[in-house]
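Complex shown without one protein chain; remaining protein chains in place.
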Amino acid sequence: MRREFLSGNRAIAEAAILSGLKFYAGYPITPASDLMEYLAEKLPSYGGIVVQFEDEIASINAAIGASWAGVKAMTATSGPGFSLMAEGVSLAVATETPVVVVDIMRAGPSTGIPTKATQSDVYQARWLAHGDYTIPVFAPWSVQDCYDMTIKSFNVAEKFRTPVVLLSDANIAHMWETLYVREPGEVEIIERKKPSVPPEEYRPYQPGLDLVPPMAVFGEGYKVIVESLVHDELGYYRQDSVTYREMIARLNEKIRRGVGYIYEQEEYWVEDSDAVVVAYGSTARMVYPVVKALRQKGARVGFLRLKTLWPLDEERLWRALSRAGKVIVVENNTGRVYLDVARIAGSARTFFSPVITVDPPKFNEVMEAVARWL
Amino acid sequence: MRHEILIVGRGGQGVLLLGRLIGLVASKYMNYYTSGTEHYASETRGGESRVDMVIADSLEEAFNFVSVTNPHIMILLYPYNLDSYLKLAQRETFVFLDKTFHQGEVRTEAKLYAHEYTRLAERLLNNPRVANMLLLGHVVKVTNLLPLDYVKMGIAELLDKRYHEANFKALEAGFNLPA
Partner (left out) sequence: MALAKLTLHPLDKYLRTDRLPHIWCPGCGIGIALGAMLRAIDRRINEGKLDRNKVVFVTGIGCSARVSFYVDFDSAHTLHGRAIPFATGVKLANPSLEVIVVGGDGDIAGIGGNHLLHAAKRNMDLFVVMITNFVYAMTGGQLAPTTPLKVYTTTTPHGNPEPPLNVVKLVASLNANYVARASITTPHYIEMFTYKALGMRGFRFLEVISTCPEVYGRHIGLRNPVTMFEELKKRVKYKPNPVIDESDIDWEKGIVIGEYVVRNNPSYLDLVKRG
């Protein structure tokens, strides 16, 4: 482990390299371009390749193809490009392809404000594409978190054979901070499960006990079938309800069952509080000092940070929140994660208190948003 | 310890490099916790560039940092919005101003160090582009913020080898200016 001083985007790039990234496909877009530029410089010396494609559609599809050729693949973008990746993300869901998609949120809708951050795209991360699915979404709040959660994103993608969205924003992307960088061997790096049977016995979509099928890749003699249509365990197209139900149930259930591994929350003073503030990402960064200041003034208020936005460990979240009389959700949007928190919080009274701003949220703004409901 | 530092200049003057250098040295060699944000106009040449940073003993003290409100050091390579930045300066703030681009009088109660850093870099080193390092050398001398040797290690790490010599020289030239 060594200390460095890096930006959020560079931390993601460094962590991706440590995780074994070998293929990066992307299309320039603020505030994600510098991540690609940094990787373009560095990745070739690690035996990897960075390609600028003609658009984000090509980028996500190429990353999926690379993953099927047996390497770890990633792409990064922001709202407009992420929208173009929708169909590709659904292909990765259906074909159970490990791939990491980094979305550096900027202000939307449409072209929005390229250089400014909001949290307006959290539902885009959750349900970007068509189809009935669940994919993991992580929301870092610091440069260190960008680093650690990138490693986690790759691990989750490989372990569960799923696309993973790492949801940063323009504030964190271009924030420079002290960072603990890990050396190879200092952190667990997970690789996808390989088939243990010979090609004749291999059924490409037959799951193990964890509901995740072992993954043979191209060129190993397994005659792999990558199938975008609804398919059975062999990868053969089926149009019946039974196959459809089985496939959809498993795609969702494998993630739900993995929630213990995927989900993380951080609690500060939650135990003894009458009110708990829930936040995530760059907004959470300012909620933390606000709650601390309130406590110093004697308020019995706690803070819960969601590191994983989806899937939520509802049981764990409920246990943390139901003790409090009040739950206040602070987001830089018109109320997205709030909908889930309100549903899960049980008997607590829930309040949504937006801090909508394209600049890093200020102490006073957040203080006002929290204090209003205490 | 918790120091806020503000660096302002024109695109191309090496403002972002100064921020990254100070952050790297503080983080890596001095075990401080550093957090900073970069602001720049979309064009890389011209236009205001600004780095807001905080150097602190712990993560805790640096975490809620958004922008400089109470600067310990201000490095003004170019007089963009000079008056409004000077308003942030307190009596004990160290203000370094490149007079090459500002002929007028500067009114402040802060500890002001106003030199023609760029012109000095031109005259002493034949290279106006290292004015940022020359100024940093002076900052190091005056404020004792970072040890000179560590700054050199930082330069060696951040810059390509062929630029080391020129930047070391500029740093030393700044360090040799009167405190």
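Assorted remarks:
Which chain is which? They are A and B, in the order written, and residues in each are numbered from 1.
Convention: a contact is a pair of C-beta atoms (placed from the backbone, for glycine too) under 8 Å apart; a residue touches a chain by one contact, two chains touch by 3 or more.
This structure is a prediction, so every number in the text was calculated from the model and none was measured.
The chain we do not see here touches A in the full complex.
The residue touching the chain not shown here, chosen from A:18, A:39, A:58 or A:355, is A:58. Touching the chain that is not shown, out of A:68, A:263 or A:338: A:68 (per the contact rule at the top).
Residue-wise, the contact with the chain that is not shown comes from A:223, picked out of A:223, A:245, A:319 or A:349.
Although one chain is not shown, part of chain A still touches it, namely residues 22-23, 25, 44-45, 47-49, 51, 53-55, 57-59, 61-71, 73, 87-88, 91, 95, 218-229, 236-237.
As a convention for this text, only the chains that are shown with their structure count from here on.
The mean-CA centres of chain A and chain B are about 36 angstrom from one another, to the nearest whole unit. On chain B, the positions that touch chain A within their shared complex are 19-20, 23-24, 26-28, 31-38, 42, 53, 59, 62-64, 66-67.
By the touch rule above, chain A contacts chain B in their complex via residues 2-5, 7, 115, 142, 171, 174-179, 285-286, 288-289, 360-363.
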